[in-house]
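Of the protein chains in this complex, one is absent; all others appear in place.
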């Protein structure tokens, strides 16, 4: 039984951490902070958590949180997490940061998030990028930078092909539920604006593309849209294979073997199966995934279809943005860090219908 | 560890039983039937259940199902359940029937469901009406008639006041998600017909009113509507108190004490608190309940407001129609029947947002 | 061709007035005010109006608006309309106020809206309550108080029975799309809060009940809910007939004729048909109305069903809250006031699907 603290427990990410950790047999929630709701019972502010949690929101400093916790989840906005992390680590807590503050190299972060990074030891901390399936080194990390929601779905969709050296370029066209935009009402989350609509935004320059490029060593573009749904991200990856190159430089392993032709479905399927073997939260689909099957789960469903007479493969992934794309993956990382079963507290089917 | 069989495992009720029982620590699913999908892996037909269940749908008779099960959930349509129940019970299985076949007196059933009841021993079986909070005799039952979704929300909303002798008449105005209409596409479930709409139906003569009248010894009317949502029933109970009577015949207990005046909120709150003391799945709310907090749960949330200068109280209940209004309550009944903790497999917060 | 001014043209009511008036052959929009968007082209702020309107939002006083308009629509919040009306009328403009400021008697207004009425001549202005079908005196009015959205659907649903003297009591259980709550994002309009939900509010004490009571001389209760839809109000009227009285005091006309028994459908249908004869925007339905058929229109669809062995009739009405429940009815009133065809600019079918 370990003790978990949550900094920023009133947003969707924090609330989802609470909800999931309440069902985790190895974890006790020790402290949850919120400046806005300080002193209020968590289950009064969030009636769906009644009567499962008796804690009140607190407003305490990093030092105290660290002293009361074995693991601390930092679920505050980008730019604020780095105010907490140094203090937490100085007191010996292991940390999973769900913001962007420790995901990128310092220079990339400062350029993209348009602010100086205030943690002078940022680079020395060697935060591990917590895409659990791809970074087993999470197990030994003291600081995990939990991936963004869009990067999770995008990177998982194409990594097997990229690692095989088959990919020249990818266009990620993503469709997200609105919960990714947070708990605060806004123009875009206003029901009459979003219902019966779909809203593209930051169509060439969303900040999350930096994480994708960091993890995928190919040309990457990214265009997100908000759909009228609460949860979920469907990522349509338009993958362009480097079939010219394969003519002259035969691939190893399960790859295209230099035929310069369209790949066979069986080859692609084999690549995915081998790559994700033993990864329990990746489900490879015969058909196309959709959001329904992953709603309320930590799964990433992946399917693909090869375009005839073309070097394009369409790979589609589906995740619940708040779980695999956020708090669930954070808990999956915690499980790995503390030697629990990777699926502990996360191993259940989705809410269908 | 007991063995549970499910007859009719391809509809929403059956699927929800599977999903919930898969997480139940005391139950192993032994057999699931479906004529339509006989021989197909359940998780192929229902990808959200992958990889949690390895069974295939079967088409076997009551005898075999009973032999392989300690408890059998009958999740087939009204009129078909009574084809299975006699055979199941003859072989010693305990049965929870989620259809209407054993809820009402035989004569009421035949009149309302417009068909003869084919089980000649129907009345002798003494099926217990499985509204768990109100019928502790479920514990010793061999046959439980699981309540309808609408009656669950309606009856739980007003029983405390009815038992107190305070109620003259109730109008239940209910709003249900479309999943109550089943897994088969229909005119009413066609997205362009239901989205941006609300559809009243059977506004004076829905069959479920018979269950409400059976359980509530007052004048009851019922008007249902379908809302553009998947899950949930919000029941608005317009309760008319018999304040004239109270003038001359003082109530006992927590009641109105013969003042002939409007009740105080504290009195009503006290009545509900006392009546539902120890009932873990009833949550009394300070404000008004809504569907969000009960989504994906076995809870029934209840709130009320007293109209000024009137004998009307508005009591509102919210349930997830597929869980507390169906499969969850069936499992709750099973827990009571087998001496498990009442909340086993059902004690978790809802999926918010 | 008359000139119309709109005070408060950036909210849903104002925008709907603009949209509809742009298609009205007898009207030219002369001025539209908005403090917030002063100086901005209306079609920049509201791209759906491009390229139909070339005006900019202005911030001018009542005097100037009146000078530039034959009719002025006041579409500002309750409490602000009375700041404009005296000045508008002093300069000779005819006025349709879409707020609540001139709907009720002064004393009722001040009690219910909890503010003093600042227009000292409020009562002398003799504002006509602009439920067009029921108040033909709109034709000669200089000031029309356009009804609230809920009262429009509720009052139209039951007035024929009330005028017949048949009704003892009505419970209006209303379900509204969220656009009635306005253009500003809020907790209740936040997509994750409203989607897959239904939200009851002010269940015994909504201010609109005062208008219903003013127009209907029977006992009235009112309970509103917000549904996950943009437009529309479905009002379920649970109507209790005074069948006791009818035993001893036979009704005149098409009524129940003192039989003390349940009414026949034909009788009720006859009452509605006669009452609404020639009222083009009332559509009497054989079955139950729903929101789809009235979406985007000025219609009020009405249907009913008589409960067996009961004195309850369920009457259901459906309107588009922004049109018949707001701006459309305002234009209908304008048509009557200026001698245009009552349907001018409003006579088109709804957007189905």
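Letters A, B and C mark the chains in the order given here, with residues in each chain numbered from 1 onward.
Heads up, the rule we're going with is that a contact is a pair of C-beta atoms (placed from the backbone, for glycine too) under 8 Å apart; a residue touches a chain by one contact, two chains touch by 3 or more.
Note that the structure is predicted; figures quoted are calculated from it, not measured.
Peer 1: Can you tell me which of B:13, B:69 or B:179 touches the chain that was removed from the display?
Peer 2: Considering all chains, including the one not shown, the answer is B:179.
Peer 1: Which listed residue (B:196, B:301, B:320 or B:342) would be found touching the missing chain in the intact complex?
Peer 2: B:196
Peer 1: Out of A:40, A:106, A:207 or A:238, point to the residue that touches the absent chain in the complete complex.
Peer 2: A:238
Peer 1: Write down which of A:110, A:142, A:305 or A:344 is the residue touching the left-out chain.
Peer 2: Considering the complete complex, A:305 is the one touching the chain left out.
Peer 1: List the residues of subunit A that touch the chain left out of this view.
Peer 2: Residues 171, 173, 175, 177, 192-193, 195-201, 203-205, 221, 223, 225, 227-232, 234, 236, 238, 288, 290-292, 295, 305-308, 310, 312, 314, 316, 353 of subunit A touch the chain absent from view.
Peer 1: Considering the entire assembly, which residues of subunit C contact the chain that has been omitted?
Peer 2: 12, 15, 19, 22-23, 46-52, 179, 183, 195-196, 230-231, 283, 285, 292-297, 301, 322, 348-353
Peer 1: Take the complete complex as the reference. Which residues in subunit B touch the chain that isn't displayed?
Peer 2: Subunit B touches the missing chain through residues 12, 178-179, 183-187, 189-192, 194-196, 228-230.
Rule of thumb we're sticking to: only the chains that are shown with their structure count from here on.
Peer 1: Which chain, with its centre taken as the mean C-alpha position, is closest to the global C-alpha centre?
Peer 2: B
Peer 1: Which two chains does the highest number of contacting C-beta pairs join?
Peer 2: Highest contact count belongs to chains B-C.
Peer 1: If you average the CA atoms of subunit B and of subunit C, how many Å lie between those two points?
Peer 2: Averaging C-alpha atoms per chain gives centres 38 Å apart.
Peer 1: Averaging over Cα atoms per chain, report the distance between subunit A and subunit C in Å.
Peer 2: 48
Peer 1: Taking the mean of the CA coordinates per chain, how far is subunit A from subunit B in Å?
Peer 2: 37
Peer 1: Going by the touch rule set out above, which residues of subunit C reach two or more other chains?
Peer 2: 192, 195-196, 228-230
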